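Mind having a look at this structure? Questions to follow.
Removed from the display is one protein chain of the complex; every other protein chain stays in position.
Going in written order, the chains are labelled A, B and C, and every chain counts its residues from 1.
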Amino acid sequence: MSGQSVGSSPPPISETFPRPEAEAAARTRALEALLIEKGLMTSDLVDRMASLYEKDIGPHLGAKVVAKAWVDPAFKKRLLENATKACKELGISGVQGEDMVCVENTPKVHHVIVCTLCSCYPWPVLGLPPNWFKYPQYRSRMVIEPRKLLKEDFGLDLPQDVEVRVWDTSAEIRYFVMPERPAGTERMGEAELAKLVTRDGMIGVAKV
Amino acid sequence: MSGQSVGSSPPPISETFPRPEAEAAARTRALEALLIEKGLMTSDLVDRMASLYEKDIGPHLGAKVVAKAWVDPAFKKRLLENATKACKELGISGVQGEDMVCVENTPKVHHVIVCTLCSCYPWPVLGLPPNWFKYPQYRSRMVIEPRKLLKEDFGLDLPQDVEVRVWDTSAEIRYFVMPERPAGTERMGEAELAKLVTRDGMIGVAKV
Amino acid sequence: MNDAHDLGGIHGLGRVDVEAKEPVFHSDWEKAVFAILWATFGTGRYNLDEFRHGIERMHPVDYLSSRYYEHWLHTMGNNMVEKGFLTKDEWDARTRYYLSNPDAPVPRKEDRPGVEGFVKMAYEGAPTRREVSAKPQFRVGDRVVARNINPTGHTRLARYIRGKRGVIHAVHDAYVLPDTNAHGKGENPQYCYNVAFDARELWGDTAEPNEKVYFDAWESYLEKA
Partner (left out) sequence: MNDAHDLGGIHGLGRVDVEAKEPVFHSDWEKAVFAILWATFGTGRYNLDEFRHGIERMHPVDYLSSRYYEHWLHTMGNNMVEKGFLTKDEWDARTRYYLSNPDAPVPRKEDRPGVEGFVKMAYEGAPTRREVSAKPQFRVGDRVVARNINPTGHTRLARYIRGKRGVIHAVHDAYVLPDTNAHGKGENPQYCYNVAFDARELWGDTAEPNEKVYFDAWESYLEKA
């Protein structure tokens, strides 16, 4: 990690309250160095764990699950009954998804997930959450004005007769949304369908 | 105001989040200059109003009221019934004290005032509030752990059998505390007694 | 609005820091801020509730980290901008000018009689008490519950009081209603009540023993319990 680029990670309120990123980088390197010296960590962990969540574990896994549920009614039933077990059938499991629940959008019910207290998120099916999911704006507003937030900030205007169900992930169960299968996809296969399923669709801030 | 000293006003969390005071000073001068140029303000207002609350209107007025109540039972009765009227008898009245209530400490009841929503304070009897009264630490804790706060931060350890009554000044009525008259002051006159009555005693964070 | 200004019951903000021999004003800019209040609020350019709401609209980080008179400066300037007396650009540009030229003078204008008018006001008060023809709906001793309201605009019903049960301790006069007055929706004066809340009602088992909180609430904040 010598001569590393500091990169650029936008803080939640960058303009008015700039926090120097170099400070965060230095504190991180200091902690890393001390842990390595004390035999509490090894250097190769950094790239390996990053790569795991950059390449192997991400929303493409959730998309696979959803696509299978769209084409396989028996799997869909198992998924809605016990998402953890059903995902394991596809080899999908892990940390921050030890107990998962999948909730199904319908023409009359729209689900959306949030973690008002921190940043809980179903890693095995969605990977690591984007900053906006973890930042105060989303977390504060989703439980008190979900319709307004979805409309203004995500362009998703839900009719009043659609019930909105917000899942605040306050304990150790992790939720994800099965979006409605789009019209006109009747002839698509599982793999093709999976390409339609977005991370935002499985959070519930977008339709697919 | 040219060549003015910027002074030094401690922000609520000075160490970790320093906010440059020069910026506040420049924004103030900018606003003042624009208002003067637009005919919305005159320069001589600054020193006159500051002097009014530095010299003329301050806790010495509340002390006068309390001392009189200690020696004059009829006045005390009028004060507890209608503090605004009673204070007017002594020529004490004004902004942020249009309607005042005086609450009396006894051996069994201790009163203390706070404004959790902003900084409401009875200006005509206490003058302008100190920073700590207006800062988040006091405002957050006084309604949820008054005994702990009074003990730890003000050194006032109230016995459990003393009832604590916290007045959160949420509307337009302004409260102040009549402290208990200290023992051994039976022979003192009003003027001498007034010298014993402190601002903190009339807020309720100290005995006198 | 539910935000950082509504501090009752918040943890983790640290110890009270009492400044030894604190002066009434720490510096010239604090005096100037105080004077601007009289020149602007004192002449009715905006009202008390617009003033308070302007502070509440500060970002929590800004609100919790800035000096007290920075709050006033923020709301006074922004209210004067919103009322059309100056523009944000004017204010920003002049700020940059004074930052670059800290010794540049502020223009001087005098008006001794005008200034004494404000002194008179300081002693006479500027009440928001109003006469109303209606009778108060609650009486001393009535059991009430504070409504659970969560407006995005201004209110003086603190979060820690909402949904809590108390007893009417005193019936005050009627006062301008902040919730409408802050938003150009009229004064709508209502009776205010002092309500006594037991600390255990407010904080559950976490409450310290033998404590009450007395909170002033407008009539529409309350319902019969």
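The working rule: a contact is a pair of C-beta atoms (placed from the backbone, for glycine too) under 8 Å apart; a residue touches a chain by one contact, two chains touch by 3 or more.
Since the model is a prediction, treat every value here as computed from it, not as a measurement.
Peer 1: So one chain is hidden, and I want to know which residue out of A:Pro146, A:Pro179 or A:Gly204 touches that hidden chain in the complete assembly.
Peer 2: Counting the whole complex, the residue in contact with the absent chain is A:Pro146.
Peer 1: Of the residues A:Leu90, A:Val166 or A:Met188, I need the one that contacts the missing chain.
Peer 2: A:Val166
Peer 1: Name, in rising order, the residues on chain A that touch the hidden chain in the full complex.
Peer 2: Spelled out for chain A, the touching residues are 1-13, 17, 19, 21-50, 52-54, 57-58, 93-99, 101, 116-119, 124, 127-128, 130-132, 134-141, 143-149, 152-154, 160-173.
Peer 1: Even though one chain is hidden, which residues of chain C still touch it in the full complex?
Peer 2: Residues 1-4, 9-14, 56-57, 59-61, 64-65, 147-152, 159, 163-164, 202-206 of chain C touch the chain that is not shown.
Please note the rule applied: only the chains that are shown with their structure count from here on.
Peer 1: Give, as an integer number of Å, the spacing between the C-alpha centres of chain B and chain A.
Peer 2: That gives a centre separation of 51 Å.
Peer 1: Calculate how many whole Å lie between the centre of chain A and the centre of chain C, each centre taken as the average of the chain's C-alpha atoms.
Peer 2: 40
Peer 1: So the centre of each chain is just the mean of its C-alpha atoms; given that, what is the distance between chain B and chain C in Å?
Peer 2: From the centre of chain B to the centre of chain C is 15 Å.
Peer 1: Can you list every residue of chain B that touches 2 or more other chains, as numbers and ranges?
Peer 2: Touching at least two other chains: none.
Peer 1: Touching at least two other chains at once: which residues of chain C meet that condition?
Peer 2: Where chain C is concerned, no single residue meets two or more other chains.
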